[in-house]
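Note that one protein chain of the assembly has been removed; the remaining protein chains are unaltered in position.
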Amino acid sequence: EPALIFDLGGKFDKSFNEAAFNGAQRWAEETGGTFREIELTSEAQREQALRRFAEAGANPVVMTGFAFGSVLDEVAPDYPDTKFAIIDMVVDQPNVRSVVFNEHEGSFLVGMMAGLKTESGTVGFIGGMDIPLIRKFACGYAQGVVAANPDATVIANMTGTTPAAWNDPVKGGELTKAQISQGADIVYAAAGGTGVGVLQAAADEGIFSIGVDSNQNYLHPGSVLTSMLKRVDVAVYEAMSQGTDLETGFNVMGLANYGVGVALDENNEAIVSYDMLAQVYAAADKIVSGEMMVHDYMSDDSCPALEF
Amino acid sequence: MSDAPAIELKGISKAFGPVQANKDISIRVMPGTIHGIIGENGAGKSTLMSILYGFYKADSGQVFINGKETTIPDSQAAIAAGIGMVFQHFKLVENFTVLENVVLGAEEGGRLMPSLSKARKLLTELADEYELNVDPDKKIEDIGVGMQQRVEILKALYRKAEILILDEPTGVLTPSEADHLFRILKGLKDEGKTIILITHKLREIMDVTDTVSVMRRGEMTATVKTKETSPEHLAELMVGRKVLLRVDKKPATPYAKVLEVKNLRVKDDAGVERLKGVSLDVHGGEIVGIAGVAGNGQSELLEVLGGYRKAKGNVMINGEPIDLTGRKSDGQSRRAKGIAHVPEDRHREGLILDFQAWENIAFGYHNDPAYQKNRWLMDNRAIRQDTADKMKRFDVRPPNPHLTAKNFSGGNQQKIVLAREIERNPELLLVGQPTRGVDIGAIEFIHQQLVALRDRGKAILLVSVELDEIMSLADRIIVMFDGQIMGERIAGQTDERELGLLMAGVTDTGRSPLAQGSTGAMRVGNPGRGA
Amino acid sequence: MDFLTFLQISDTAVRFAIPLLFACLAGLFSERAGIFDIGLEGKMLAAAFFSAAIAALTGNVWIGLLAGIGASMALSIIHGLASITFRGNQLISGVAINFLAAGLTVLIAQDWFRQGGRTPSLSDFGPNARFNSITLPYADQMQDAGPLGLVYAELISGHSILVYVGFLMVPLTWYILFRTRFGLRLRAVGENPAAVDTAGVSVVGLRYAAVAICGILCGMAGAYLATGLQAGFVKDMSSGRGFIALAALIFAKWRPWYALWACLLFGFLQAMALRPDAVERLVQIDIPGQLLDALPYILTVVILAGFVGKAIPPRAGGEPYVKER
């Protein structure tokens, strides 16, 4: 029986963790299997949850979030017969599968859409906790914006420096309003549960927003321009499907293997033009083929298109 | 005016937990009279009056006002029945104005401003009528206690009280303020109001009351017409036996100077000067008594000498100066110099009520090497042994070192404090109100112990508001008024009248430290704010 | 910082200040009556949850507001029982109430909505499920009518009804405290309850009244958080605002108008923490956000220490009124 551990944002953050949950749900529906799950409510539970699941024979144990990294690094050797999968972090242990995403590629594409859609020439980015991973989103986004619209300005804000930043919709909303007042007419939220507040504020103020991780277009139809899909669901689904034979090692999910992408559905078809889509697809092709490189912030902790 | 009593209480009982404060008390007070109530501390006087005022609820009993049975569940009902009360401890809001205090609870209508302006008019009328002048816009914290008491009386009158209860109103007043108060009370009585006056001072009872009731141990022991009784008789009723007022003692044989105080000055937290240059000395083998109305600096003097108030000036013990401001100005350093101190308030300072007797015997002397097992730990067994010995010698009952201090009666609590301090055989013993709230038997014992210490050649500085106690115990008497020494007398060569005048700040030029350079006329000083 | 940026930060500051203000005035009523209340946080949190939950269930934010007030009142009554009727330690009671709210809101939220301790977004329940912002008349036209017009359009207009109610509460509180019989008695009971008692007024009644008012105002604070500022409840959403309100109360020396300024100041600090860019442009140095976060508390400690004007609490504050030992 596989197990899934959600990070602090909680299963229903409408974003990252929820995507993981959807993947597990899909696996359960397709195979009729069951899985154990737990939502962490405190830091100290991480290790305990891992150990308890491993001890109880759950296999594989899937966890979402980089914060599990150091804990898993320690726990994994204690349970050599259990397979672990961690998302968003690389843990170098023989029984661990590490899944990371090329968020900068997906962010580049939504950035392009923002650059094409903006009327004010200013677009915003609201990150959750200020960590390299989120800067990677921001950097990809900014590159995309500039690629589509060289004159555009990107304003970037982070919600905070602690995990609380993933779950602070009030602050997200206020940051959005601040960016709107600075001229932004599109904001991209890469902030977990905080993003709920961002999207809400954008809808309230009548501007566009861009969702993240899950398809968030349905949250405010006509206001959410698109969502940067990060197929955590796929990663979880695959891990669970492989079961005890989970293939360990390093696993990158990018545009090429449909790990990231943009969300198009009936909720946003009216606001996304054909021309816009054509340009985005063209760029995606180029990225996949290697013709175009999107700079990854985490490769050298710097960003050519944005200053933090 | 009907001939029904203005107040009649029948069978009032009240217990506070295990303490039976009032037991089956009945009393009748006729309208248009002043009725006195006397009794020892803790006799239950305040409790009885608080029940009448609806502040406490009686466990049983009935109240009749003007012949009608009245239930008084709360003070509102008492006010409605025409009762007003001035409490022993005033019930005023310190940072409200006089006006606000008077209106509080008697406002008219929900909006404040109209009732305030209406009250202001009424207040000036009342003030004129009864000579109760107060500034309605002054804050309570800015006026003296005498003034505060007027506000309390005005509060009652504003509520149209026909029956006025005053609980120990003169304890905080100077004699002249007290005289003024009694003039007012007589005026009220002449208007037909009924007044109940609680006091400890037999003289006041004899002067102003028409009838007087005596309480003892929660019971009403007698009610008599004032004209038909005498102070001695009342005292006997109060304590339940003949009172021996004189202390048996040989004349003093003073030795060398032990304590020398020069020009001591103290300011309180509010910056008011409470000691204004006090100088005195005490020799070994004598008891020097300090007389004065409470709040004239005696407490501060003891506190400075005892080491818990900082001061300016010079103090020497056996010729050695002691630190009045620095690190060595604390109680521990004083004790090291051989100063022991029986504080005025045993509940507040002298004892830790929640500590057991043995812990209290070590109190203040907890650093004594005899009480230590080693460098780190105290030797509790030694302390308990020592306590048992001391309790036996001082006849503390019950002689149980493990009993919590609050479970001893007042007299025995005081004996514990005295045992602790006197058994140290100090060079100088400071004693404040040694027999306050202590029954007569214990008083005798305590006085004997003090005299015995004196006879061992030690110096004793005694502060007491009981003039009788000072006169019978002290060899020399110093009178304090408003932070200054008014005069000094040899005990056998003075009388209450002379001391009373000094206590009121009236001094003859010859001997007063104040009078130097003055014209030689009689002077009347201003009282300081009471404590 | 240009004027517009300033206005926009102020606008955020107003929204942040309002929950503080409600809670601060709540504490003011309670503490002026002699009941210390460190449970403002908990009451706010409980109110936030119940207002959002009931608004979600009924689709009507006004019913939600009532529910929030009810929840906050329930905790107030517990506090009253502990500190008035049973003469317990008010601080301990406050601590307990904070925990109670933190635990119960999540527990109930999980039971009702199964969303990990949050309510669903209120925007899913129709337009009446939350307090929407109100555009004051002519706000749009005033936008270009000089700086005053800008202030009107950007700062004054465009808040939800509770914001305006919050500001109205300040003069109202002042009036009640200093111009009514009730206020006189309330202040007296916080200074010397024995004086009130002997004047024939019920101390217990007054203190319960104060605690109840505190409950109502905390309820509005919480409801504003969850249904005005946000569209739903998330776990721990009061995130220390109750304590900042407490700090503001001390900062304001227990006075209503000062409370307004203190809350606006603290709201402004919070708003500045959101705009490190503007702050940096203003002061030319990079102030760590954490310092801005901590500033309200630091300022309060400074005030408490009496270095800048002494804050003297109501004299009978924190002490149960004991007539019979």
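So that you can tell them apart, the chains are marked A, B and C in the order they are listed, and the count of residues begins at 1 in each.
Here is the rule we go by: contacts are C-beta pairs under 8 Å (C-beta built on N, C-alpha and C of every residue); 3 or more make two chains touch, one makes a residue touch a chain.
Here is the rule we use: contacts and distances are computed from a predicted model.
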| task | Tell me the UniProt name of the left-out chain, picking from "NADH-quinone oxidoreductase subunit H", "Dissimilatory-type sulfite reductase subunit alpha", "D-allose transporter subunit" or "Oxaloacetate decarboxylase gamma chain". | result | "D-allose transporter subunit"
| query | For the unseen chain, which displayed partners does it touch in the full complex? | reply | A, B, C
| request: Out of A:Thr31, A:Ser70 or A:Ser302, point to the residue that touches the absent chain in the complete complex. | output: A:Ser70
| request: Identify the residue among B:Glu349, B:Glu466 or B:Glu496 that touches the chain left out of the display. | output: B:Glu349
| remark: Filtering C:Ala129, C:Val189 or C:Leu246 for touch with the omitted chain leaves C:Leu246
| remark: Missing-chain contact, candidates A:Arg26, A:Arg52 or A:His295, resolves to A:Arg52
| request: Can you work out which residue in B:Glu162, B:Glu286, B:Glu359 or B:Asp475 touches the chain that's missing from view? | output: B:Glu359
| task | Could you list which residues of chain C touch the chain missing from the display? | result | 38, 78, 81-83, 86-93, 95-100, 102-104, 106-108, 110-111, 117, 240, 243, 246-247, 250, 288, 290-291, 293-294, 297-298, 300-301, 304-306, 313
| chain B, residues in touch with the chain not shown (by the definition above) | 17-19, 306-308, 330-335, 341, 343, 348-355, 359, 362-364, 366-367, 372, 376-378, 380, 397-398, 403-404, 406-409, 411-412, 439, 441
| note | The missing chain sits against chain A at residues 38, 41-45, 47-49, 51-52, 55, 66-67, 69-70, 75, 78, 130-133, 161-163, 301
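In this section, only the chains that are shown with their structure count from here on.
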| message | Based only on mean CA positions, could you tell me how far chain A sits from chain C in angstrom? | response | 35
| Whole-Å gap separating chain B and chain C, where each centre is the average of the chain's CA atoms | 47
| field | Separation of mean Cα positions, chain B and chain A [Å, integer] | value | 77
| field | Junction residues of chain A, two or more chains touched | value | none
| task | Could you pull out which chain B residues touch chain C in their complex? | result | 16-17, 53-56, 74-79, 85, 87, 91-96, 100-101, 103-107, 109-113, 115, 155
| query | Which of the residues in chain C end up touching chain A in this complex? | reply | 4-5, 8-9, 11-12, 15-16, 115-118, 121, 123, 132-133, 154, 225, 229-232, 234-235, 237, 239, 271, 274-275, 277, 289-290
| field | Complex contact set, residues of chain C against chain B | value | 178-185, 187-188, 191-192, 194-202, 315, 323-325
